[in-house]
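Missing here is one protein chain; the remaining ones are kept as they sit in the complex.
Naming follows writing order (A, B and C), and every chain is counted from residue 1.
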Amino acid sequence: MNVLYFAWMRERIGRASDEVNPTGLNTARDLVEHLKTQGQEYEMAFEKMTSVRVAIDQEMSTLDSSIAGAQEVAFFPPVTGG
Amino acid sequence: MNVLYFAWMRERIGRASDEVNPTGLNTARDLVEHLKTQGQEYEMAFEKMTSVRVAIDQEMSTLDSSIAGAQEVAFFPPVTGG
Amino acid sequence: MGGATSNSFSVSVQTKDFDIAAETKVLTASNTQIGAVASFIGLVRGSRETVRSLELEHYPGMTERSLEAILFEAKERWPLDGARIVHRVGALAPGDQIVLVLTASRNREASLEATAFIMDYLKTRAPFWKKEDGPEGSTWVDARESDDAAADRWDP
Partner (left out) sequence: MGGATSNSFSVSVQTKDFDIAAETKVLTASNTQIGAVASFIGLVRGSRETVRSLELEHYPGMTERSLEAILFEAKERWPLDGARIVHRVGALAPGDQIVLVLTASRNREASLEATAFIMDYLKTRAPFWKKEDGPEGSTWVDARESDDAAADRWDP
């Protein structure tokens, strides 16, 4: 499963994407908990979860959405386009 | 006093303006009654008063507005610009 | 620089066509605090079969005054940095541009609402009249009650 990061989340983590083995991960929240074990940069990026948005296969989702079968999960701050 | 006509009122009356002596005319309605004595074309133009709008010195007004001291009174159908 | 000047609010009544890109550039050029520009363009509807041409008559003098009064009213109601109305008169064909309303603001909702307001007031208060030349001859276009209702919604 490809995991993407955007804006300040990408900057804090120091990379734009990770390849993650989804075995045992049911929801986007499970994925976050898994990532937070991968280093301090991930802990920092996921520190304030009210500022974290998630898209599963390019659809806006919530942290409790299932990631079963997902090919791409993205984490990013609230959007500021327009 | 200069009296102007626009759109189908101008066409029905057959002219774009008249010079009228305002003596004895208090309101726009008085002016209409006076004009209707000037010929059948005026009677036709002012036949359906719900479709007649009036501007006094280029300000939207009502038939009961005073025309005392006015230099220009205009009659026209409801506007259809835009 | 940066401040809105009073000539940021202007109207033109003209026979010639307008270019919305050029008009937008003029409206926003001197003020980089403008974040939002809303606009409306009215076009002549109808195919060449149903409407051969449209003739727009107006009341010179009063037209400009009434359009300026509408911009003044909009400026009182919304935080606008500028606004512009261009209205064409004379002979027009299907697809031609008739009217342009442009508003500039720091605020998105202000620009969009002010544009709607200006159009609603223009439709019911500015002295223009349309005459359509179709296959069955010329007819003056009737005013629409829906336009009165649209204008009424801005009353307190």
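The rule we apply is simple: contacts are C-beta pairs under 8 Å (C-beta built on N, C-alpha and C of every residue); 3 or more make two chains touch, one makes a residue touch a chain.
Given the structure is predicted, the values throughout are model-derived calculations rather than measurements.
Asks: Who does the absent chain touch among those shown?
Replies: Computed over the complete complex, the missing chain touches A, C.
Asks: Any idea which of C:Val11, C:Val37 or C:Leu71 touches the chain not displayed?
Replies: In the full complex, the listed residue that touches the missing chain is C:Val37.
Asks: For subunit C, which positions touch the chain that isn't shown here?
Replies: 1-2, 19-22, 24, 28, 32-48, 94-95, 106, 108-109, 111-112, 115-116, 119, 150
Asks: Residues on subunit A that touch the omitted chain in the whole complex?
Replies: Here the touching residues of subunit A are 4, 6-8, 55, 58, 60, 74, 76-82.
The rule is simple: only the chains that are shown with their structure count from here on.
Asks: Any idea how many Å lie between the Cα centroids of subunit A and subunit C?
Replies: From the centre of subunit A to the centre of subunit C is 48 Å.
Asks: What whole-Å value do you get for the distance between subunit A and subunit B if each is reduced to the mean of its CA atoms?
Replies: 72
Asks: Need the CA-centroid distance for the pair subunit B / subunit C, whole Å please.
Replies: 26
Asks: Two-or-more-chain contact residues of subunit B, please, as numbers and ranges.
Replies: Nothing qualifies.
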